[in-house]
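Here the complex is missing a single protein chain, while all its other protein chains stay put.
This part shows subunit A:
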Amino acid sequence: MTPYGSSPLAGSTHDALTRKSTTASRKMAAHRCSCWSWLFILFSLSVFVVADIHETTPVNDHQGGVDHNAQTAEQTADLPAVEGRRWEATEVKEAGVDAAADAQGTSAPETVVPSSVPQPKDDFQEELVIRPLHSGDIYASFQFRTLWDTDFMRENKVSHYRLFPKSLGQVISKFSVRELHISFTQGYWRTMQWGQPFIPSPPGAELWVWFQDSVTDVDATWKELTNVLSGIFCASLNFIDSTNTVQPSASFKPLGIGNVTDHSFLRYATLPREIVCTENLTPWKKLLPCGSKAGLAVLLKSEKLFHSSFHSQAVHIRSVCQDWQCKTTSWELRQTVNSVFDLHNSGQAKREWSLFKMFSRTLTEACPLASSSKLYIDITDNPEGEQFELSPATSLLSQAVVLGDRRTFSVYDLTQETTFGSVRSLNLLIRWKSNEGEMLRPLLHAERYVAGYGLQTGEIHTLMYNNHPYRSFPVLLLDSVPWYLRLYIHTLSVTSKGKDNKPSYIHYEPSKDRVKPHLLEMLIQLPPNSVTEVTVQFERALLKWTEYPPDPNHGFYVGSSVISSLVPSTVAMDTNSTRERPLFSSFFPCKEESSYFVRIYTEPLLVNLPTPDFSMPYNVICLTCTVVAVGYGSLYNLLTRSFQIEEPNPGLAKRIANVIRKMRGVPPL
């Protein structure tokens, strides 16, 4: 955690600017919000008529939301086959690399509907998704999205910033960034217990950037960029250098628009050892238009946020289509925080959870600058309210296919006064009724470990589980291993079900000592219901003594391997279930739902290298010198020289006598 202080771009100007604009535009925003919400209701009603989904859940409305429910009941009374809940269309979560751009254009209601109203140049949305997990933990995912219709590249000097943070805008224009993804994660996402996260990230820091084609020296730009980002986020990103940077050829495609295939403009690096803490969260919060003063961001208090089982914060910048035709593009900044709270720790005896208990804050208002501010609670596993009880109840429901699974959410719209009830604050409460925590069987999960013992060699095992009962699917495995583990690539073996499984694509770049890491990318077909094991042996290098870190006996980290895949959807799996869908819609699985994009990260590895005993350099030096000088030196001397007894030295008198005799021409004595 060595913050890199002197970044030229990490100014705080945008903060002041934001504060000013906050007050100035509050009125306007409020007006726009009401207008927007009206449109929303219209839209959602129309969707409701189309969707016509059977719904038998009784509504639990005993707290807070009485008047709200009454109002909805009035609204929906004249519609046929209505029980009392409203349905709202929600955009499909980005289902994959390819689907990302489409999803923006097709299913977001905001971009379709407001063609009649004057469109703001920039737009801010915030949302919080809370999902009670199988294990009994709570998953909270914040997303803040800022859209700005500008072009950093063309105008070259964008000087007026409103919602978009200036520090990041300057980074984009200065370094010609096409796309930037950075995440800081503390902890490992437990796929077996928690399922898939909305936005996956590996432990430590991860950074991947696509540069524009115009960049000539990508490496130099990358180096400079990491140093600047290190300053902006107070993280040790400046430790990213050529020894931990790779250029993946297939695993990381741009998520925004643009069909770039030349991966020489891509750089990917991870710092698995990076520790994430308050000092990284504070600059992250400063990027938000409302800071942590209003809206959902008030919940982001570090003393509670870093009390969780898992914490991940990320910033994603990309360009997206502005409208249906995609004639112009706009920049999207997505800031996310994902955390998982452990119920065992916080609530001891009573299994209940509330916003206040989790964040030590309640919600009182939406961010005034936000065009939409929503709170979603995942109630898919709880349709009858038998697992947990939610209060205050809401009648607004929404359905979305998230990660191949149809989920139902209760929606709380923070832009509406009624959400906060009479006490002017929203404190969601979940009370568990049943107590179960079993292992999930996610369709795809992976683990990795180092096998063997001793400090000379070892073997990296990567296990990938395909738990789909009848479908096989391909995965892309990306492994970036530091040079000090010398991979024996000839020992690489991929086996599934006891048979050799030949990868259809292998991209391997060997390492260069002290310069660049190994890069191994493989496309592997995972047979249904199987475990695929990738093993490769390595040798541990002996480093030079100055290359060891201050704590060499801790071990050396090897970053997570990345597994990217299009996983067959569980929605498509139950072709038998016509319960929720009309028959005509369910014969062919539709394209968006048939498979979904998943990226999972394995555990990082901690590998011990042979380490000299640094605690006694003096002794070592003394011993070595003694052994060399006395032992070896004299032995060598004895072995190589021959010894002869030489005549004793003649005395001085004799020598003088000899000189005289020589002068006289007489033979010496």
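In this text, a contact is a pair of C-beta atoms (placed from the backbone, for glycine too) under 8 Å apart; a residue touches a chain by one contact, two chains touch by 3 or more; residues count from 1.
Please note the rule applied: contacts and distances are computed from a predicted model.
Colleague: For the chain that is missing from this picture, which UniProt protein name fits: "Aspartoacylase", "Ribonuclease P protein subunit p40", "GPI-anchor transamidase component GPAA1" or "Glucosidase II subunit alpha"?
Modeller: Answer from the record: the omitted chain is "GPI-anchor transamidase component GPAA1".
Colleague: Pick out which of A:134, A:286, A:301 or A:461 touches the chain that's been left out of the picture.
Modeller: A:461
Colleague: Out of A:203, A:368, A:404 or A:503, which residue would touch the omitted chain in the full complex?
Modeller: A:203
Colleague: Looking at the whole complex, which of A:328, A:360, A:504 or A:637 touches the chain that is not displayed?
Modeller: A:637
Colleague: Write down which of A:198, A:306 or A:432 is the residue touching the left-out chain.
Modeller: Of the listed residues, the one touching the omitted chain is A:306.
Colleague: Which residues does subunit A use to touch the chain missing from this display?
Modeller: Contacting residues on subunit A, toward the hidden partner: 186-188, 190, 192-193, 203-204, 272, 306-311, 342, 344-345, 348, 437, 439, 447, 449-455, 459, 461, 551-555, 557, 603-608, 611, 615, 630, 633-634, 637-638, 641, 643, 645.
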